[in-house]
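Note that one protein chain of the assembly has been removed; the remaining protein chains are unaltered in position.
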Amino acid sequence: MTTKIRICGISKTYLSDNGEVPALSLTNLDVNEGEFVSIVGPSGCGKSTLLYIVGGFIAAEGEVLVDGKSIAGPGIDRGVVFQEYALFPWLTVRRNILYGLENREYSPQQREQIADRLIGVIGLKGFEHRYPRELSGGMKQRVALARTLACDPAVLLLDEPFGALDAQTREVMQDELLRIWLETRKTVLMVTHDVNEAVYLSNRICVISARPGRIVEEFTVAVDRSIGREQVMLSEAFNKVRNEVWLSVRRQAIAAETQHGFAPA
Amino acid sequence: MSIVAETGAAPLTRWAASNLRSIASIIVILGAWELAARLKFAPALFLPAMTTVIATLADLIRDGSLPLDLAVSLYRAFAGLALAMLIGVGLGIAMARSRWLRWLFDPLIALGFPSPKIAFIPIFILWFGIDSTSKILLVAFACVFQMVIATYHAASSVNRIVIWSALSLGSSRGRLMMRVILPACFPRIFAALRVAVPVALITTFTCEMVAGGGGMGATLMYAQRFFESPTVYAYIVAMLTVGLLLDSAILVLKEHFPAWRDEGSS
Partner (left out) sequence: MDLRLLDRHGLSGTAIVAMRVLAALRILAPIILFLLLWQSLGSFHLVDTAFLPTPVLIGRALGDLLTGHEIRDNISVTLVRAFTGLGLAIVTGAWLGVGMARSPVFRSYVSPLVGATYSLPKTALVPLLILWFGIGNTMAIVAVYLSALLPVVVHTYHGVMATPPVLVWSAEALGTSRRKLLWQIFLPHALPDIFTGIRIALGFAFVVALSAEMIASTAGIGRLIFLYGENGSYDYMFAAVVSVVLVAFIADRALLGVGTWCLRWHASAVDVEQ
């Protein structure tokens, strides 16, 4: 198992009017190739910040190594899917998906072929000439996923990708993501606040503490997903892990609230 | 690296740095002006020295001619603006309440809004002469469209939940108008006013430049015709200052009357 992503001693401090606010403190994490790792934790604990640092959008102290090399900014090797507002509204579905391909050396025919295939994969045939404003939330996230996959990045960074969707659409999208991951076996690092989602999708779950965030617990998920969603979610194995993770996150949430002076429920 | 870069400087030094640059910018331009004039880059006719202009300005203020012109122009501008507000706000609210009125006036407003009201100067001169009356009425004409549109939109978008709450608390129609709808329109009316003040000023000055009849614009044109460049520059500086002061005054008013602030604006 090769290490795909190595996060070493990442610390991030924000400057506000009230002085320094530490968001992350000496966070370390190794992600192996082909793994699906979820990061969960209480709100405001810095999990999205960590993802943005890995993506190269935010500077921080410490180092992030991808394939052994230190990252120097955003890169096409690390595809990102944000929660919302990330599709280019002035481009059609097809153009959005083609966008990243223009930056790579493909012939025009190859680009069209890739776009066609992906539009089929996400099930939006017939919608390729629509603008994002005409799409539902679920459809938009499918396009966002396709756009990122078009460039075939080795790593997928997902920032609460289904957080803005309603519960049913969320489940459908999770199954889509699972299917795509099983096919492509990319390295995935996902941030989510939904513990069920984390357990359903990932090999490994990391729990981040309250601010200043650091990884406090890790869980390995050994669930057989080939038996279908209903069986998985009702199984003992699934619920055992889920309960442990939930408890861990809840402990962190309570710790966060006592930090702010609220009594735990 | 990405655009989200954190600067290390503390907030205070950052404020000083950015304002320092703005101040430096102004000083450089004023300095360049003075230098260019002294070095005779252009004849004194085109570019009198900044110091000469300031001196002329001081003289004009001292002998009372500038203050008099300013008073006349401001009187015309604000009288016209007041008239525009009266008619505009009244019509706007009426249109929000009456579909018939809305149907009647909509095309006229749509036609009138984009048209350059300046084109009507000769008509107003024909009807009302070259004294203050024609200018006040033209200013009112120029500003009224904005006020109607802003008031109409504000009045028609007063949240009906707010209205229903007031009605269920026993408000009569009259009180509803005065205590609920009108105050709800204040922010947008105020915003329209902020745009209308420069319009009123421009219209007044232009009218005076074209038709004479006293005021800042008329004197400005006389100075130009007799090639008194320092006076021309001095009057422009005065107009600029007045414009800045009025806009600042409006912003100060906005601070002191929170009811006039839009939700979501500072």
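Should a chain be cited, it is by its letter among A and B, assigned in written order, with residues numbered from 1 in that chain.
Everything that follows uses one rule, which is that a contact is a pair of C-beta atoms (placed from the backbone, for glycine too) under 8 Å apart; a residue touches a chain by one contact, two chains touch by 3 or more.
Predicted model only: the values in this text are computed from it and were never measured.
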Hidden partner chain, touching residue among B:Gly64, B:Pro116 or B:Gly170: B:Pro116
Where the missing chain touches chain A, by residue: 52, 55-57, 73-76, 78-80, 82-86, 88-91, 99-100, 103-104, 131-133, 144, 147-148, 151
Sites on chain B contacted by the missing partner chain, in the whole complex: 2-4, 17-19, 21-26, 29, 45-46, 103-123, 125-127, 149, 198, 201-202, 205-206, 209-210, 217, 220-221, 223-224, 227, 229, 232-233, 235-236, 239-240, 243-244, 246-247
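The working rule: only the chains that are shown with their structure count from here on.
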Interchain centroid distance [CA atoms averaged], chain A/chain B, Å: 51
